[in-house]
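With one protein chain withheld, the remaining protein chains of the complex are depicted in position.
We just call them A, B and C in the order they show up, numbering each chain from 1.
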Amino acid sequence: MHLPGYVNNVATPFFVTGDPMIYASDVLIVLTLVAIVFVLTYFKKWGWLWREWITTVDHKKIGIMYLIAALLMLFRGGVDAMLMRTQLALPNMRFLEAEHYDQIFTTHGTIMILFMAMPFIFAMFNIAVPLQIGARDVAFPYLNAISFWLFFFGALLLNLSFVIGGSPDGGWTSYPPLTEWPTDPGPGENFYLLALQISGIGSMATGINFLVTILKMRAPGMTLMRMPMFCWSVVGASILIIFSFPALTVALALLMIDRLFGAHFFTMLQGGNPMMYVNLFWVWGHPEVYIVVLPAFGIFSEVVATFSRKRLFGYASMVASIMAIAVISYLVWLHHFFTMGAGPGVNSFFAISTMSVGIPTGVKVFNWLFTMYQGRIRLKLPMLWAIGFIPNFAIGGATGVMLAVAPGDYQYHNSYFLIAHFHQVLIGGVVYGMLAGMYYWWPKMFGIILNERIGRWAFWVFNIGFYVCFLPQYELGFMGMTRRIYVYPAGMGWTALNLISTIGAYLMGIAFVLIVWQVLYSIRFPERDVTGDPWDGRTLEWSLPSPAPHYNFARIPTVTARDAWWAEKEARRRGEDVQKELRPLEPIHMPNNSGRPFILSVCFFIGGFGLVFEWYWLAILGGLGVMLCLLLRSLETNTDHYIPVEEIRRTEAALGRL
Amino acid sequence: MSLAHEEVLSTPSSDVPVEYSTEDGALKIFGFWIFLATDLILFACLFTMYQILHINTAGGPTEQELYDVPGFTAETLILLVSSFTCGLATLEMRRGRRSASMGWLVVTVLLGLSFIFLEVREFVDYVNRGATMQRSAFLSSFFTLVGTHGCHVSLGILWMLSILYQLGRRGISAMTARKIFIVGLYWHFLDVVWVFIFTVVYLQGVM
Amino acid sequence: MSSEHHEELRGFHGIHRGFPWSHVVGLVVSLVLTFAALWLVQAHAMPHGLLLAVILVLAVLQIVVQLFFFMHFLESYGPRYHVTSLALAFVFTVCIIAGSLWIMTFGGEQTY
Partner (left out) sequence: MQKTFDRRRPRAFPPAQWRRGLWLALPLLLGGCSPQVMVFHPVGPVGRTEERLIIISIVLTAIVVVPVILLLWHIVHRYRDVPGNDAPYRPEFSESRTLEVVWWSIPIVIIAILAVFTTRDTFALTRPPEKSTTPLTVEVTSLDWKWLFQYPGSNIATVNYCYIPTNRPIRFILTSNAPMNSFWVPQLGGQEYTMPGMAMQLWLQADKPGLYYGRGAQFSGKGFAHMTFDVHATSQADFDAWVKNVKTTSPPLTEDGYNQLAHPGLSGKLSYSSYPPNIFHDIIMKEGGMYMKHDRAVLESAK
C-alpha cells in the first residue's frame, strides 16, 4: 500500500500514520461507537448496562464479559494474522510496508497471548470454578470485578494504539535495546508497556482470587482430592500467575523507567544490560504459556470424561502432573535464549529441565486416551475439539522437545519452525481447549445449546486449515526462513509453502466466521437446555438450572465423592432418596454491586494514557484517582447484603426446583 | 451503619483472635499472605537486577563513594524498631485495647516518617553529588530498588493513617482488627526487604 | 455497631497476656543480627566471598525472626495453606535469583 507523501505529512503525530487502513478503522471505530451509543440510548439501555453489567460483581456475568472480550480479541488478532499471511503469500509482496508489518505481528502476538488467551481462561475460571466447588461466588468478588476492568482497560489502551499515536513494533517480546527510546521513539512502545502493566495487575489479582477461592471455599466434603480436574488446573495456573507475573511487572517497569526517565537498565550505554530484560521477560514468559495451557488441560479432562461417560483415568497422576508442570516451568526459562551463549553448562541444564516437562505432559495425554478407552464416546462439539487437540498437541509438544535440544535450537531459533511449534500448542492446545470449554459451558451460561451442525463444519474447516497453515511452516524453518520478515525473495524455494500456509490461514478465518454464524443462528433458533444437565455431566455445575440463579446454590451441597453430581445421579438411579436430607433454606449473604471497580480502572486507564504520551499531569491525576478509589473502598462498611429466604424460594420455584 | 456481614462469626471461640473471627477476615488474611508472596518475587527480581548492575558504574560515582555507614545504620534501626512497635499494635488490638493499639500505630507511623525523611535526604544528597538515576546502570538500579521499598513504606504509612481513622471512629471490630493485622504483616514484610537492602546494597557496597 | 459488643468479644480473644516477651526478644535478636553483620563488614573479618555469604545468612535469620516473632506465622485457623504458599514462594525466589545470576555470569566454565 503506497501512499503519496502528502498524506503522511498531513497526518499529525497524534492521529498516526497516513495509512488508508488506519483511516478506515478510525472511521469504523467512530461509526461503531456512534451506533452503540445510539442503540443504548434508543432502547434506554444505559441504566441496564450500568446496573447489570458494569457494576456487577457476579462471577458468572464477569465470566461472560471476559468471554465476549476474548472472542473480540480473537477476531482482532485473527485479522492481524490474515493481513500477515496475505503479505507473506508471495515473495516480494507490496501489500504492507515494513513498519506496518512490524506493528501487526507485534499486536498480533501481544493481543493473542495477553488479551485473547488470558481473558479466555479467566472466562472459564469465572464461569466454572465457583459452580464446580459448590460456592456462591469467588473469595473476593469486588477484586474480581477490578481484575476484569483492569484487563478491559489494558486491552483498550493497546487497541487504541492502532489509531492514536502508533502501535508498538518491537515484537510481543519487545526486547531492548531495540525498544529503547533512541531506536524506537514515540508512544507506540509505551502503549505496550502500560497496557500490559495495567492488565497484568488484574491478572495477578485473579490468580490470588482463585487460589484462595479454591483452597478455602469448597463445599463441605469436597476434599482436595475430590475436586474436579478443572479446578486443579486452575490451582496450577493460579500458582504460576502469582509467582511469575511479578517478573513481568518488573521487566516492564524497568523498561518504562528507561524510556520515560532516561535510566540505564537495558540501554547499550552507561552500563545497561539488555540481556537482563530478556532474562526477566522469560522468567515470566515461559510460565505464561503454561498459565494458558493448564486450564485447557483441565477443560479437556472434564470434557473427555463426560463425553466418554467414564471416570477420569488416573486422577492422582493427573493432579501430580499438573503440579509437576507448574513447578518445573520455573526452571526452564532459558530455553528461549539458548543462542545467547550463556555457556554449555547453563544450556544443558535448561535443556534437560525443559524436556522433562514432556514427562508429566505425556502422562496426561495417556490418561486422556485411557479415559476414552472402554468408554462410550459421544462426538459432541466439545469432545470433537478435545479429540482434535490430542494429535495437534502431541506433534506440537514433540517439536517443543526438539526445540529443547539446545544445539538443535541453534538451528530452529527464530525460524518458522518455532512459529509452527508455538502455534500448534497455542492454537491446538489453548484455542481448542477454550473453544471446547465454551461449547461445554455455553448452556450453563445462556441456557441454550449451540447448533451442532454448523459447529461441526467450523471444527473441520478449522482443523484442516490449521494443518494446512502450520505444517508447511516447519519445513520453511528448515529452509532458513526467519520470523518477523515482511518480505522474502523469490528463488529460495519458500514460495509454494508460504502460499499453502496462507490458504490454511484463510480456512481458519472462514471457520471463525462459521463460529460467529453458529452463535447468531443459535440465538435466532435456540435449542433450550431445560434440564440444566444437557451433557449428562459429572460435576456440580450440572446440578444447577441453566443459567444458574445469581446465588448459585440455594443450599450448599454436601459432597461425598469425586464426581459429585454423577454420584448423586447414580444414587438416584439406584432409587435412593436424596431429597430427604434437604436442609431448610437460609438467607444468603451476597456482595453488593459496585461501580467503583470500573471507576478505579478508568483512573488506571487515564494514568496509563498520560504516561504513554508523557503528559505527567494526567498521569498524576489518574494516580490520585486510583488512590482515592482505594481509600473510599477502605472506608466503606456497607458492602454486602442478604437475600431473604422468601426471595430464594420464589426464584427456585420459578426455576422449577422446589 | 451495618456491619452485618462482619458478624458472620464462624463459631466465636476463645482461641480465635478477632481478625480471624469472620470468614471474610480469614479469607482476606490468607489472600494477603499470597499477595506478599508476589511482592517477594517482585523484590527478588529487583535485587537480581541490582546485583548484576551494581558494578556497572560507567565512570560515575561508585557504591564506596556514596554509601554512608551511620546513615544507613540509622535507617535500619528505625525500621527494625518500627517493626517491633507495629507488632505491639497488633498485640494490643488482640487484647482489645483500642487506645494502646492506636498509640503503637502512631509510634510506628512516626518512625516510618522519620525513615522516609532520612531516605529522601540520602537521595537528595546523592543527586546533589551528581549521582542521578540517569548517570549509570548502577544508579538506575539503586534508586529503583531502594525507591520501590520507599514507596511501599510510604504507602504503608498512608494505609496506617486510614486505619487509625477507622479505629478512632469504629473501635476494634472484626473488620478493623483484620485491617490492623494485615497492615502489620505488610509492615514486617517491608522490614524483611529492608534487611536485605541493608545487606545486599549497603553492606556489600562498603565491603 | 457499638463498641460494647466488642467489649465482650475481647474476653474471648485475650491471647497474649502480660509482658510481650516474644516481641521484645524478637527486637533484641534482630538488633543483634544487624550489628553482627555491620561489625563483620567493618572489621573485614573474612575474605570477601565468605563475608558476603555470612551476612546473607544473617539476613535470612532476620526473616525467620520477623516471621515467627512478629508475623504470627505459625498461627492458623484452618489448613495452613499460607505456610505452603510462602514456602513455594521461597523456592521460586531462590530459583529465579540463582538461575539469573548463573545465566548472567556467561559461561564461566566455557573452555576455549
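One rule holds in what follows: a residue touches a chain if its C-beta (ideal position, glycine included) is under 8 Å from a C-beta of that chain, and two chains touch if they have at least 3 such contacts.
The shown structure was predicted, so the numbers you read here are calculated from the model rather than taken from an experiment.
A.B. asks: Who touches the missing chain here, A:164, A:219 or A:402?
C.D. replies: Counting the whole complex, the residue in contact with the absent chain is A:402.
A.B. asks: Quick one: which of A:487, A:571, A:602 or A:627 touches the chain that's been left out?
C.D. replies: For the chain that is not drawn, the touching residue is A:487.
A.B. asks: Touching the hidden chain in the complete assembly: which of A:362, A:526 or A:623 does that?
C.D. replies: The one listed residue touching the chain not shown is A:362.
A.B. asks: Under the stated touch rule, tell me which residues of chain A contact the chain that is not displayed.
C.D. replies: Chain A touches the missing chain through residues 2, 92, 94, 97-99, 102, 169-171, 175-178, 183-184, 268-269, 271-275, 308-315, 317, 337, 339-341, 343-344, 347-348, 351-352, 355-356, 358-359, 362-363, 365-367, 369-379, 387, 390-391, 394-395, 397-399, 401-402, 404-411, 413-415, 474-475, 477-480, 482-493, 497.
A.B. asks: Which parts of chain B are in contact with the chain that was left out?
C.D. replies: 55-56
As a convention for this text, only the chains that are shown with their structure count from here on.
A.B. asks: Viewed as a graph of touching chains, is the assembly arranged as a line, ring, star, complete set, or other?
C.D. replies: Topology of the interface graph: complete, with all chain pairs in contact.
A.B. asks: Counting only C-beta pairs in contact, which chains form the busiest pair?
C.D. replies: Most contacting pair of chains: B-C.
A.B. asks: Need the CA-centroid distance for the pair chain A / chain C, whole Å please.
C.D. replies: Roughly 36 Å separates the two chain centres.
A.B. asks: Send over the residues of chain C in touch with two or more other chains.
C.D. replies: Each of 78, 81, 85, 88-89, 92, 96, 100, 104 in chain C touches at least two other chains.
A.B. asks: Check each residue of chain A and list the ones that touch at least two other chains.
C.D. replies: Residues 211, 215-216, 242-243, 247, 273, 276, 280, 283 of chain A touch two or more partner chains.
A.B. asks: Note which residues of chain C are touching chain A in the complex, please.
C.D. replies: Checking each residue of chain C against chain A gives 78-79, 81, 85, 88-89, 92, 95-96, 99-100, 102-110.
A.B. asks: Which residues of chain A touch chain B once you look at their complex with the stated criterion?
C.D. replies: For chain A paired with chain B, touching residues are 139-140, 204, 208-209, 211-212, 215-217, 242-247, 249-251, 253-254, 257-258, 261-265, 267, 269-273, 276, 280, 283, 589, 627, 631, 634-635, 637-640, 642.
A.B. asks: Under the touch definition given earlier, write down the residues of chain B that touch chain C in their complex.
C.D. replies: Chain B residues touching chain C: 1, 3, 6-7, 12-18, 20-21, 26, 29-30, 33-34, 36-37, 40-41, 44-45, 47-48, 51-52, 69, 73, 76-77, 80-81, 83-84, 86-88, 90-91, 94-96, 98, 170-173, 184-185, 188-189, 191-192, 195-196, 198-200, 203-204, 206-207.
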